[in-house]
Each structure stands twice: as structure tokens, then as C-alpha cells.
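A single protein chain has been removed from this complex, and every other one stays in its place.
Naming follows writing order (A, B and C), and every chain is counted from residue 1.
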Amino acid sequence: MVPISYYLVLSAILFACGVAGFLIKRNIITIFMSIELMLNAVNLTFVTFAAQWQALSGYIFVFFVMVVAAAEAAVGFAIIIAVFRTRETLNVDRVNLLKL
Amino acid sequence: MTLNLWLIPVLPAAGAAINGFFGRRFSNKMVSAVALASTAASFAWALLAAIRLLGMPADQLPYIERIGVWLRSGDFVVEYGFYLDHLSMIMMLVVTGVGFLIHVYSVGYMGHEGGYYRFFSYLNLFMFFMLTLVLADNYLLMFVGWEGVGLASYLLIGFFFLRDSAANAGKKAFIANRVGDFGFLIALFLLVKHFGTLQYTDIFHKVAEFSPGIESGAGLLTAIALLMLVGATGKSAQIPLYVWLPDAMEGPTPVSALIHAATMVTAGVYMIARSNAIFSRSTTALAVVAIIGCLTSFFAATIGITQTDIKRVLAYSTVSQLGYMFLACGVAAYSAGIFHLMTHAFFKALLFLGAGSAIHAVGGEQDMRKMGGLKKYAPYTFWTMLIATCAIAGIPGLSGFFSKDEILWQAFSSPHGHWAFWLLGITTAFMTSFYMFRLLFMTFFNEYRGPVAAQHTSHEAQPHAATASAEHAGHTHAVPPPAPPTNAHDHGGHGEPHESPWAMVVPLVLLAVLSVIGGYVGVPKALHGGNHIEHFLAPVMPTITAEAAGTAHGGAHPEQEQSQAAEDSSLELTLTGVSVAVAFAGLGLAWLLYVKRRDLPAKIANSLGGLYTAVLNKYYVDEIYGAAIIGPLIAFSTRVLWRGIDATLIDGSVNSGAQGVRELGDSLRHQQSGNIRSYAGWVTAGAALVILYMVWMGTR
Amino acid sequence: MLREASLLLGMHDSMNAGMFLLVAIIKIAITVGVLLTIVAYSVWLERKVVGHMQNRWGPTRVGPFGLLQPLADGIKFILKEDLTPPYVNRTLFILAPMLALVMALTSIALVPIGPNITVGSVTTPIQITGVETANNQPADIGIGLLIILGVTSLGVYGIALAGWSSNSKYSLLGALRASAQMISYEVALGLSLVGVLMVSGSFSLRTIVERQLGSPWHWNIFNGGWQIVAFFIYLMAAFAETNRIPFDLAEAETELVAGYHTEYSSMKFAMFFMAEYANMVTVACLASVMFLGGWSGPVFGPPILQSLLPILWFLARVFCFIFLYIWVRGTLPRFRYDQLMGFGWKFLLPLSIANILVTGLIVALRA
Partner (left out) sequence: MSHLILFLIFAALCVGGAINLLVQRHPINSALSLVLVTGSLALIYLLLGAEFVAAIQIIIYAGAVMVLFIFVIMLLNAGAEEETKGSRVAILLGVPGLILGLSTATWVLATRYPGPGSVIIGQLHGTAPGMGRLLFRDFLLPFEVTSVLILIAIMGAVVLARRGSD
């Protein structure tokens, strides 16, 4: 029998890894992956609590999160491609013109 | 049955709107067509309404036409509607009629000016507001018209706004009127406070319910009346607020004729007459009105004697005539006041138009010393001017004679009257006849003293030279040998003085006719005429005889009335004789000084010395005002309000705030590095703080 | 421990854990063996059929009718030198074919091939993931179809990684085409199956088949008179999913030498080869399960025959399907890439959505 807290801690660790990726990675695609990782961590918490309270609505939320993630992936990649087309780079440190 | 009174003001408004919005694209003919059509239609409808009103049975009067509710707050309701009784009927007819004639005149007079459509749009606008003022059925709507005519007068005085003097005159008029309107407004507040309504009928009934004893509510009524009087002095140019009217002569002459002689300036008189129910209840107020009117008339007349600018002379005479009307109202002889108002509208409008025609004749010159001998150049103008002068001077048989005599007689005889009033009045009458004939002689008699080839591109010597028509451009290269003006309306390109076009002459003639016959509606009983106008106005305002002789019209004590009437008439006859004598004396003196011995006036002026210069400079009233009121006001506004409060306090706080925000932004700006990861760092730190806070909240 | 594991794998309490695991392993072994054989001989079949279509003989040398040709090929693949070009990403280069093959083989595990079979004292459904419930009723994973779709969709990684890791433009282009094409046609494939799911109302493949047992009119392809549309959508999407002509743009010989497996040789190449054919088999199985009534067919004769006939019917369907594949390959030319995408997105997708709508209407009216 696995305590529910294990799952939650696991999701916390995954989420932290996502945030860390966002902080330290320079490739915009990798950063995007880190976002997906965070979303997955959140899904894990949803599923965990759904399993604990025997409530299906948690799964519904997971479903919606996935849908949003897919949509975000589509738009995000379109943006990445547009940026790459103009800036010829995927390094976010080089894409920093939006400032005063 | 409905008279559709609303049409009467709305028609000129429509004209104003059309000309104002689209006039720029119209041709001059089109513009004048619109303006004249709207005014004429309004006049025609007014006539129709008047006839149908006379057909009404007395119990239906006053005829009130309610349009709807304007504003409603709590139980205080103001409707807008129109109120037609004999008083407003006379005013309405005068305004529309004279207004129409002056429109016709303006077509000829303004023909060469720039902003033609603008002029007529303003003129129609004025008509609209004036009719609103006259026909309003409550004080608030009247106040709307009151302010509106002020606005129109401001616009028209400053019509040649490129000229500083005109613009300043406009402002002066506006501000002086503001002072008066302030009083009027407070009077309205008092009315709302104590009567809870502004409808004429309700107020008059409530006032009538006061016990006849003057004491009850006398203080209140006196206050209201005096505040109204302040407003009236502003609008009708009485002491102390008369100073704007002479400067208002900067406007085009038709404007001076219409607004500053015939109609607008009489609004004050109309207002007092309309509120006679209130005024009659307060002897104090009546006395003040009478004194102010009396002094104003005398005072302005003295100034008028010395002026040399033809329009200024007329302006001061207007002030003094208005003073007469106030005197009449002051002695509770409202009908006499209205009577004089009517006749004065006729002949003073005629005088102004004639003066305008004379100015037109000499191509823009306004100084009488540079005129003269126009009799042979502009015969129509001369004869009409002669009639008008006789009328105002009180030569028997003309309109001015009857009305002015009526006022003088009432000032002497009415229970509110006093012999001093009569004395000042008769002196004023003498001076009036003197300076009017002086004007006539200086302008039309002797030889022409002006420059032959007039360099003016237009009458007002205003800088619209570019817009002047080819005719006036013709003035500049004119041939010196003057040809006698064969055809009066020929407006040809020679520098000679010349008669004005028909468009200007016809109104002169019509007004002349009116100034002659206008008086016969009010021939006093003493001259074996039934004082029609007095009876006519009786339902609106109680006549003095009625008050004095109890129920005179009821004919309760015929023989008493007979005797009363008999002695009255004998006394009245003698006074009439005196005034006639005075009028002719003025005529004679003027003839002596300005036709026979033309060196005398200078001598007299020198002998008088300081007094003369003082009078010539209008008693330095403007200067005194400037020093006493305007100067300190400007100083206060500049030092305290502007430099102190506005610049230092408000601007300072705003600017310093903006400065601080900018500096803060400058320091924070560098955090926006454009690097996503640093933003992520901020977000992470913030999220960590939020988590800590929530945990802390949860754990304690 | 062992017991818990077998419980996790879906064993029922009434069974002996050891026996359960044994049975499972045996089933896996048999299935894989049969599958690989089918794969090998479908290659032979293809060469034969295409040969005859092109007026050739096809393989004849090795054994009668060249029946031993697949064996020879296998030996050749094993014995050939396995060369790895330089400048490739080694790990992925090696990982890719394994991935492809593993995914291809995994998906077969969920396909129900037949009803229960009884060997001695043991009775078990003919399906690797199938278990027997308490009342001797065969059951399988409730979401078998979804798992199959997931696994097949994972198959694309093999191709994509192969193309990318072998660091050659032909491979890369092939991989790009393959991944885009597979993602696009997965949509149509899944949506075409939705209609069937609505009709039969379950994700469990076994349940779906049991719903259409009986006369051919119970088959989903006829059921409701509409799913035939879904069937054709599925057919085309399946061709694209398996990178077969006319959709084999990932390995278009004429344009990209051999597409994503240009750089591969010997056994790795063989893995891709097997993966492709295994996928064909899987798709064929899925088609027969979803549309063609699975193992339904006349059952007669002695008990042993009775338990084997359903497998026969099932394999017959699969054979027909594979023959269809070969037939089409021998007949149709290859699409252009934009035509491929346009066909997938602008024709198949709307059609499948329309199919879902109509099916929903029919189901609603029927209920």
C-alpha cells in the first residue's frame, strides 16, 4: 500500500524539475518541454487526489489539462517556428529584444 | 384650440441651424433667402396667433401652451411651455416685426462683409432666443432665453472678431451681463425656495394669496424684486451695469439696431412688467427701480450730449430711453413702460438703421464731425431720420411724444410717483431733444466734411478687406469729380456719399411710418383719446388709475371717476404743454449751436472745462470700474489663483508625482531585460513566497 | 510476491499463480512465433504475387515455389556485416529499430484471436492479455483498443529516431515525412474507429467481437448499414500508418534512396522490415476485430477442431487483408506528399467526422 503522500511528493519533485528546466535551459524547445513536465506533474496530483477521494472529476480535470496542453503545443510550436524563421536561433538568451 | 406657438421660436432656430451648418456652401442670396423666409414665417405666424388670441374669450387668458415636462426633481417640476397674453403678444409682434425689417435691411447692409452666412445665422439665433424669452411660461425657460440672447449679442458684438476692440466689447458685454444674471439667478432660487415653482401662473397666484398688507412677505418679495432688478439692470444697461452698451456699438449697425436698441435691451423692462405682481407688492423695490431708471436716463443723456461718434450718441440715448421705461415701471405704470418700449423699438431701430445708412453713405465713417450735408446725398435716409428724431424728441403728433408724456405724467401723478422724478424726466427730455437734433444737424446739414475718396473697403473699417465685394474695391480707385447721386439705390463705385440700396431704404420707410402712427394706440384721455394700450394691457397688469380710483373699470362711482378724470386731465394737459415746450427748446438750441453759430460749442466746452472733459469721457466710469473692481480682481487671480494655487499647488503636485513615478520606472526598467529566464526567476521567487505564506497561514 | 505480481497482471484468485504465469508465457511464445512466421511468409507472398502481377515468377529457386526464401533471407540478414556509418548518433541509431519492432510486436498482445481454448485442465482465452473471470467467462483489458492505438502511435518513434540519428538528409527527410504522416493519419484512423465504438459500446476488443458473432450481418461493417464508410476510412488510414504504397513516402525509393532506413544494414534493417510487416498484421487483426466480426464463423466437428476453427477464420481474414495490401501495392502509384496531406486532412478527416455524426444519429434512433 503506497501512501498518497508519495505520489504528491513525486509530483512536487517533477514540478520542481520542470521549473528548474525553465530556469537553466537555454534551448526554447527544451524550455517548452519543461512546461509539459510541469503540466504532467499537476496531472499526477489530480489523479492522485481523484484516486484518494474516489472522485472521477479529478480525471476530467486531467483530461482538460491534456487538451489545453495539446493546444498549447500546437500554438507554441507555431510561435517557435516563426521566431526561428526570423531570428535564426533557438536560444532564448538571444531572443531578448522585447525590452526597454 | 391650439395656436402652435412653438412654431414662432422654432422657425428662426431652423433658419439659424440651416445657415450655421450649411451656409458656408450657400451663395449669399441663398443665405439671405433662408434667413428672411424663416423670420417672415415666424412674423406671419405671430400675427396669426395674435389675431386668434384677440378672438379668444377673456376667461381663456392667458393662453398657455404646455409642451411637456422639462425637469422634475421631487415635487419641484419645471414644464416647458408657451405663455401668450397681451403683454407677450406685444413683445412678440415687436420682436418678429422689427426683427424681420432689420433682417431685410441687413441683406443690403452686410452685402459686402465676410462671414455673411455667419451673421444671419447669429441673427436668427438671436430671434429664437428672444422669442423664447418673451413667450416662456416660466422663469426658468425665460432665463434660458435670457442667457441665449446674451450669447447671441456676444457673438454679434464680436462679429468682426479680428478686431481687438470688437472682441473686447463682446467680452465686456458678456461679463457685465453675467453680473446681472447672477442676481436674476438668485432671485429664481428664492422663488423656488419659497414658492416651490417657477411657473408664472402659480407664482402670481401665490403672491396674490399674500394678505394685501405689504408687511407679510414684503421682505422676501422686496429681495426677489431687487435681485430681479439687478438682472434687469444688467440686460437693459441701467446704472451701474450700463457700461457695456456703448461699447457694444462695435457690432454691425443692424445688430445695434435690433439687439441693442429695439429688443434685447428691453428684456429687463419686459421682465419687470411680467413680474409686476411681485414688484407691486414692494414699494421699496418700486422706488429703487424708479430712482435707478430716473438717474440712468438723466446721466446717459448728459453723456450723449458730448459724444461725437454717431452710434455712441444713439447708444447713450438708448440707455436713457431705457431709463424712462424703468421709471415707468418704477412708478407702477407698467403699461406706460411697455408703450414706450414699443414706440422706442420703432424709432430707435429707425434711428440706428438711418445712422447705419448714413455710415454706409460716407463709406464707413462714424464720426459725425466728418459727416454733414448728407441731406442732399441721401434724401430717404434724411427724411426718415428726421421723423425718427422728432419722434424721440417728443415733437407732438409722433409716437415718442405720446409714450414719453404718458411716462412723465405717471411719474408725476401715480401714487408711487414723485415730482422729482418728473423734474429729472423733463430735463432729460430737453437734453434728449437737444442731442438728437445735434446729431441730425451735424450729420445731414451744412456741407460734407468727409474725405471724398473713401479708402474704406467696408463700413466698419474692419480687416475683412479681402472679402469686400468688387463694388467697394471700386472705392479705392475712384474719380475725384463728384457726380450728384441721381438714383438713390445706385451703389456705384465713386467715393461720394451716396444713398443706400432699396433693401436698406424700404425698412427705413416702413419703420418711419410705424414711428409716426405707433403712438396713436396710446393717446391719453387728456387728449380725448381712449388710452387703448392701457386698457389693452389691463388684464395683464393692473393700471394705476384702477388702483388709485378703486374699481374704475367696474364703474362703481361714475361721478367720482368723472371728477377724478377731469382734474387729472387738466393737470396732464399742462404737463404736456411743458414737455412740448422743452422739446422745441432743445430743437432750437441745437439749431442755434450747430447750424447758426457753429463756433459756439467749442467756446462753451472751453468755458465748462473740467466738467466738459469729464462728461466727454463718460465721467470716467469705465476707469473707475477698472480701478475699483477689475484691477484688484485681475491682481488676485494672477497672484493667488494662478501663480499660487494653480501653478504652484496643483501643477506642482501633479508634476512632482509624475516625476517620482518616472524615476521609479527608470530604476525598475532595468529589470525588464527581455530575458525570459530572468522573468521565470522572478515568477519562481514570487511563487515560493506565496507557498510560504499559505503554509504559514495553514500551519498557525 | 509472485502472487501479487500475477494479481497485478489480472489473475483471478481462483487460479494458481504459477500456472497463470506459465500459461501467460506459453501464450506469448506461441503468438510471437506465429506472428514472425506470418511476417516472413507475407514477405514471400508479396514477392510472389507482385511477381505474377508483373508477369514474373518471383522467388522460385530456394525450395519448392521458393518456399524457403524467407529462411534464406533471414540467414542472409544475420550473416551480413552490420556496419554503422560514422557521424551517427550511436545510441539512437541502435535504439531506433528495436523500438520499432518492439512496438509492432507489443500491439499484437491485445488482439483477441479466439474464444476460450481448453488444454488439459487449463481453460484460457486465446489472447495474451485475456484472463478468465470467476464464472469461466473470458475477459480482457477494458481499454484494449486505446492501448493498441497508443502503442502503434509510439511506433513512429522508431522511424523518426532512425531517420534523425543516421545523420543523412535522405533519412531525415524520410523520418520527417513519416512522423508527420503518421500523426496526421492517426487522427483519421482513431475517428474512423469511433463509429464502431459507438455501435458496440465498449473499448474491450473481446467485447466488440462478441457483439458481432453470428451471421455476417452482425459484423460492424454491415451493422447499421453505415460502418462500411468507416471501414474504408480505416483502410486508407491503415495504409498510411504502415507506410505502405500508395502512402510509402517515408521510404520512397525514387526520391529518398530508402527513406529513413537508408543507412541501415543487416539485422537492424531486418528489424525495420519485420516491424513494417508486423504492423501490417496488427492492422489487419484490428480490422477484422473491429469490422469483420473477428473469429466469427461456422464451427463444427470434433472439440479440438471446434476450438481451432475460430483461429482459422480469424487468420483467413488477416490473410485476405494482407493480400489486399499486396494487391494495392502492385497496382497503385505513389502519392505526392502534398496530395497525401491534403487527402488525410481535407478528405478523410471530414468524412470520418460525418461518419461519427451519422452513426450517432443511427444509434440514437435505434435506442
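We take it that contacts are C-beta pairs under 8 Å (C-beta built on N, C-alpha and C of every residue); 3 or more make two chains touch, one makes a residue touch a chain.
On a predicted model such as this, the values are computed, not experimentally measured, just so you know.
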Among the displayed chains, the hidden one touches A, B, C
Cross-chain touch to the chain not pictured, restricted to C:142, C:216, C:301 or C:342, is C:142
Interface residues of subunit C toward the undisplayed chain are 1, 4-5, 7-8, 10, 92, 141-143, 146-147, 149-151, 153-154, 156-157, 160-161, 163-164, 172, 175-176, 179-180, 182-183, 186, 203
Residue list for subunit B contacting the dropped chain reads 671, 673, 675, 677-678, 680-682, 684-689, 691-692, 695, 698
Contact residues on subunit A toward the hidden chain run 1-10, 12-21, 23-27, 29-30, 32-34, 36-37, 40, 43-44, 47-48, 50-52, 54, 56-57, 59-60, 62-64, 66-75, 77-82, 84-85, 90-91, 93-94
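Criterion: only the chains that are shown with their structure count from here on.
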Among line, ring, star, complete and other, the chain touch graph is other
Note: subunit C sits from subunit B at a C-alpha centroid distance in Å of 104
The distance between the C-alpha centres of subunit A and subunit B, rounded to whole Å, is 81
So subunit B residues touching two or more other chains come to none
Touching two or more other chains in subunit A are residues none
Within their complex, subunit B touches subunit A through residues 669, 672-677, 680-681, 684
The answer for subunit A against subunit B in the complex is residues 19, 22-24, 26, 31, 92-93, 95-100
